[in-house]
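Selected chains from the complex are presented in situ; the others are not included.
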Amino acid sequence: MKFGIIVFPGSNCDIDFYHAFKDGFGEDVEYIWHDTESIDEFDCIILPGGFSYGDYLRCGAVAGFSKVMESVRKHAEAGKLLIGVCNGFQILTEMRLLPGALVRNQNLKFICNTVGIKVENNDSPFTNQCEKGQVLNIPIAHGEGNYVADEETLKQLKENGQILFTYAENPNGSLLDIAGICNKKRNVMGMMPHPERACDVLLGNEDGRFILQSIITHLKGEMQNE
Amino acid sequence: MKAKVYVTLKKSIADPQGTAIQGALKKIGYPNIEEVRIGKLIELDLGEVSQETAAQQVKEMCEKLLANTVIEDYRFELE
Amino acid sequence: MNKPYEAVGLTAEEYAKVVEYLNREPNELELNMYGVMWSEHCSYKHSRSLFKHFPTTGKRVLQGPGENAGIVDIGDNLAIAMKIESHNHPSAIEPYQGAATGVGGIIRDIFAMGARPIALLNSLRFGDVENSERVKYLLEGVVEGIAGYGNCIGIPTVGGEVNFNNSYNGNPLVNAMCVGVIEHDKIHRGNASGVGNSIMYVGAATGRDGMGGASFASVELSDESEEKRSAVQVGDPFMEKLLMEACLELLQTGSVVGIQDLGAAGLTSACCETATRGEGGMEIDVLKVPRREKGMLPVEVMISESQERMLIIVEKGREDEVTKIVEKWGLHSVIIGKVTDNGRLIVKEGDVVVGDMPAHSLDSSGAPKYYKDYEVPQYYRDVKKFTSSDVEEPTDLNQTIMELLKSPNIASKEWVYKQYDHMVRTSTVVKPGSDAAVLKLRGTKKGIALTTDCNSRYCYLDPREGSKIAVAEAARNIVASGGKPIAVTDGLNFGNPEKPDRYWQFRESIVGIGEACRELDTPVISGNVSLYNETESQAIHPTPMIGMVGVLDNVENHCTMAFKSEGDVIILVGDTKDEIGGSEYLARIHNLEMGEVPHLNFALEKKVQNFVLESIEKGLLESAHDLSEGGLAIGLAESCMDHGVGATINLETKLRKDVALFSESQSRFIITVKASVLEEIEGNLLREKIPFTRLGEVAGKELKININSEEVINLSVNQMEDAWRGALECLIH
């Protein structure tokens, strides 16, 4: 099982994810520079947090044009796992791999804090080790994490169980308190909170391990089925 | 050829920045303000291109990058 | 009037000195270059002579003051680079960009040494935030600017301070500190050596921004400053991120001889400083410098302070290696000149020589140096006429505590640090909100503790004692977190040094810092001086900000201030005396800035610090917190609020109740221990002859304090917390 972390010039949570998988779980993980062509060897691709290309116009708007992202799109279309956290989530919506958009936080401020997020659906590759309704304490750090989408999209998200996480106390104005969603096929997931920041006992919080462990468990299961 | 692109949030999308500015304006003595919406103004210098090419290019740029059509509308002027 | 040298901020004598160096009259380009380089900001002409008071060496010091940043050894081939820098005047004009570019500048200083920046801190001072809309605007803008820059570049902002005092009404202070980690053998310096080596320019194009920023920082603020708007620089954190990664990668190749950021005085200072350090000369062509605007004059190119630019001196023949890495990061590099051996800085425009000066004459080694007259100001004597019996004891001490918790100086700074990404890089073990931040260093067991401190009210009332206390308090914060203090970077913010009373404050403060750093064995390895912080009506309180780093050999042994569990025993280490002079209590409740500052006894201070540190290292303490503003009562309240637990305290004292609660006596900590180790701890305290008091225990949901068996305080922790946490945000909105 191999994890690949896409590195854009302005990524800055790439190393956090790397160490979460490597030091926290002993998994095989590699960085992938944004002009790489082939990513076939990877089972799960991570779009990490940061400011991929400075994020000046809209967060995540430019990253979709990187060379590697064509392969990433194909990877997702082939049903393989693709995860975007924070800036990665913004990139996924900009690329229309996930519905909706992320706009400025309601209070117009960047917010860095640890918040409670509720697991709405534990039947997914990203939440299978969680209990439904379980509240995880996960750090957030974003200025534009306010999830918006039209009525129809929200309805679909709800009906299809695509809402994976909601905020226990909404910090940023997100509609339906949305903190993380997946696509209909359940192989692409985006979330604003940073599970990779909560995988180390020394940092005082290990709730993120539930999410990483879910992914690992899912991939293990898939490999056994093959 | 120069272009001015105006990108505005769709009516259905909340605009917290606009709301905040409206609040601030009320506080400093303009209670009559009924609405404030914040958009972007992007000024482009396209170099030496025909009006036609320019129009087409700018439209493409808006669709691809300058606006996120999920939440934003755009219009532009050439001069 | 209207002498050309006056326009660039030089005096007649200084001009004469320029003529002497050149053996002729300078042309306009040269004159401007001397003007910016000989400004206080670049040359330290009023301060250099005082630096001899600082201890700057020690067994850990790998690089002392004089380079882009100082470096201290922390063992295992690892070292810490750090420096603090002011951006006060730019922030007063345009708070967001002023603060943002301040952060950008200090980060460049760190990676220019080859160190990877791993943490940022910021030390802020504002005026009357409760009554001035302008102050609120400045505070919001500055905090957003720091956040905007640091968050984007992905370096956690892990600590700092924010303080308010009317003396900053016209002149806020914004000091940013950056800390980096480096392996011993990777240290780089800003040297231009090796004849024929290439001078390369990397980063953003040069525009007309920040023209003369350095000299601008060296005059008092006036309405005219608004006119110098071209001095506003705009930060580009993404560009800086690219530059940082590219430079760090470049430095691994071995092709780089020297590297220097383009900060104050832009190309001029980068060229003459690297040339002087390399003991050679340099020749550059301004036409080769990438420009943002058309028609720029050589002088504009030379003194522009555009952000996010670096100068790199590359071994001849290896330029392509540099170009390749720089391009990988989406940047461009150009060769703008070469190293020579004639000791001269020669500026060309194409083939035409437009400036030719001895390189060292521009640099601080060639700049004038002043020993100014000083004079003890009258206020210094007047303010001492105070005893605690001059003020009445409040009737309701509960209310007094609540009032103090809401004081902007004591209130939680959460509103500020929640806007900073303090967790990115997943190394922040102790986050903002405790005494010092603690970071782990990946791949080792080690950690570092970081803090900035300065009580400027003390420094106003008694600059020498106040400055000593600033150093001691910084060390106490490090110790309370489990770190051993090892080095200091100082941000000296003062008024106009040409006024004898201000110069006295400045001098006293430096002497005080020097003494304290010697006593506590924390050498000064870098720093920054910002003078002329005054408006027509008022100078700021002397504000020597002390940035300090400490090392934890095993980061798992860190400690925080929060009371942990019911039944833990609370001990006050140190002694409370009748010392409310200069206290937050006196200022807030009685509206007085007066009195003798608390007495600092280094012998006791060291004993207390050693005891606390050793106890933490042995794992004996559940919590540790140093006492500072607000004294014992506020210290207890702070330790209660973090985990929402209460405490019951029984105090026997001869002091007046308000004095016992709010005195700011030095060298004190509150610690909590499990009952099982109480005997061991008290035994150690007795053996060390450290005064201490068993105060009570962690219990319930209230803070209850009985003095001489009378209950004087009974407050719910929730109620205190609401007031304390919300106060700052409440003020702003």
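The chains carry the letters A, B and C, assigned in the order they are written, with residues numbered from 1 in each.
The definition used in the following text is that contacts are C-beta pairs under 8 Å (C-beta built on N, C-alpha and C of every residue); 3 or more make two chains touch, one makes a residue touch a chain.
No experiment lies behind these values; they were computed from the predicted model shown.
Summed over the full structure file, the protein chains occur with the copy numbers A x1, B x2, C x1.
By definition in this document, only the chains that are shown with their structure count from here on.
Separation between the centroids of chain A and chain C, computed from CA atoms only, is 36 Å. Chain A and chain B have Cα centroids lying 29 Å from one another.
Separation between the centroids of chain B and chain C, computed from CA atoms only, is 41 Å. With touch defined as above, chain C holds no residue shared between interfaces to two or more other chains. Within chain A, not a single residue touches two or more of the remaining chains. Residue ranges on chain A touching chain C, taken from their complex, read 9-13, 15-16, 19-20, 49-51, 53-56, 109-113, 139, 141, 143, 194, 196-197, 199-200, 202-204. Residue ranges on chain B touching chain A, taken from their complex, read 9, 12-14, 16-17, 20, 40, 65-66, 68, 70-71.
Touching chain B in their complex are the following residues of chain A: 57-58, 61-62, 65, 93-94, 96, 99-101, 103-108, 146, 148-150, 173.
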